[in-house]
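One protein chain omitted, others in place.
Here is chain A:
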Amino acid sequence: MATTMITTLDRSSRAAARGLSDISIRNLFIIPTILFLIVFNIFPLIYSLGYSFTDFRASTNAPANFIGLQNYRDLLNDPYVWSNFAITAKYVIISVAGQLLVGFGVAMLLNRDIPLKGLLTTLLLLPMMLSMAVVGLFWKLLYDPSFGIINYALGLGTFEWLSDPNMALYAVALTDIWMWSPFVMLLSLAGLSAVPKHLYEAAAIDRAGPFYTFFRITLPLVAPILMIAVIFRTMEAFKTFDLAYILTSQPTAELISIRLYKMAFQEWQTGRSCAMAYIVLIMVLAITNIYVKYLNKVKER
């Protein structure tokens, strides 16, 4: 099948004159990419799977001893790790739900004829285009208890967003919502503008009110694309590291990836952190799978 997709090389082309066949040209382009992937992605992936069954520490010269599933057993019995998972779950739910609400809401507002719509949309997309680290650094300034503009604007005095253990996680989630709502907005806007106008006219003729129209026409028709936004954002939120790491060091905001980082590069428990990385990977895969199943169901309608 795949070979039939390749168009034959023009006999008179320069490549042909140099004696390059279709297949050699294909290889020329594809093999480096595949090599790159193998060296930097697939090899570490498999190698770390091996490490996850050992007590290897990268900071010592001691050889790795095979200890079977001991790392997995320890991790899954560690209440500390479980609390990290709970924090992460809370963070994912707050941040993805917030992004959906804000992003979809803004998209609804933008989905009409307003002046400067293009410019407005582009400006609203800016947060998404910034680097995570930069966003983290300047939100740290915004949240600052003594001179931060947020406290000044809201009249909160010296409220400590990032050092308050009860607030830190929400503050990080809020920043994430600010940064990634535009992404949901962009996808929602595409979905909303794809809903044919005549369906709204038909609904108006059928005497449907605005809420009925929204829940029965708009939402079901935008649902598949919204689902894609949810999948992307859930995966990303699950893996959040830089934003949370820069913003706060509160243990109540210690996401699983931060725990992983500390375990691997501060405590040098290489073998155990590999096991943890695998647990996270399996969880993300499982969640994504559930979403994709649901997405397919939505699409079928």
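To be clear about the criterion, a residue touches a chain if its C-beta (ideal position, glycine included) is under 8 Å from a C-beta of that chain, and two chains touch if they have at least 3 such contacts; residues count from 1.
Here, contacts and distances are computed from a predicted model.
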item: Protein name (UniProt record) of the chain left out of view, among "YCII-related domain-containing protein", "ABC transporter-like protein", "Sigma-70 family RNA polymerase sigma factor" or "5-oxoprolinase subunit PxpB"; value: "ABC transporter-like protein"
item: Contact residue for the chain not shown (choose from A:Arg73, A:Lys117 or A:Arg216); value: A:Arg216
item: Absent chain, residues of chain A that touch it; value: 196, 198-199, 201-209, 212, 216-217, 220-221, 301
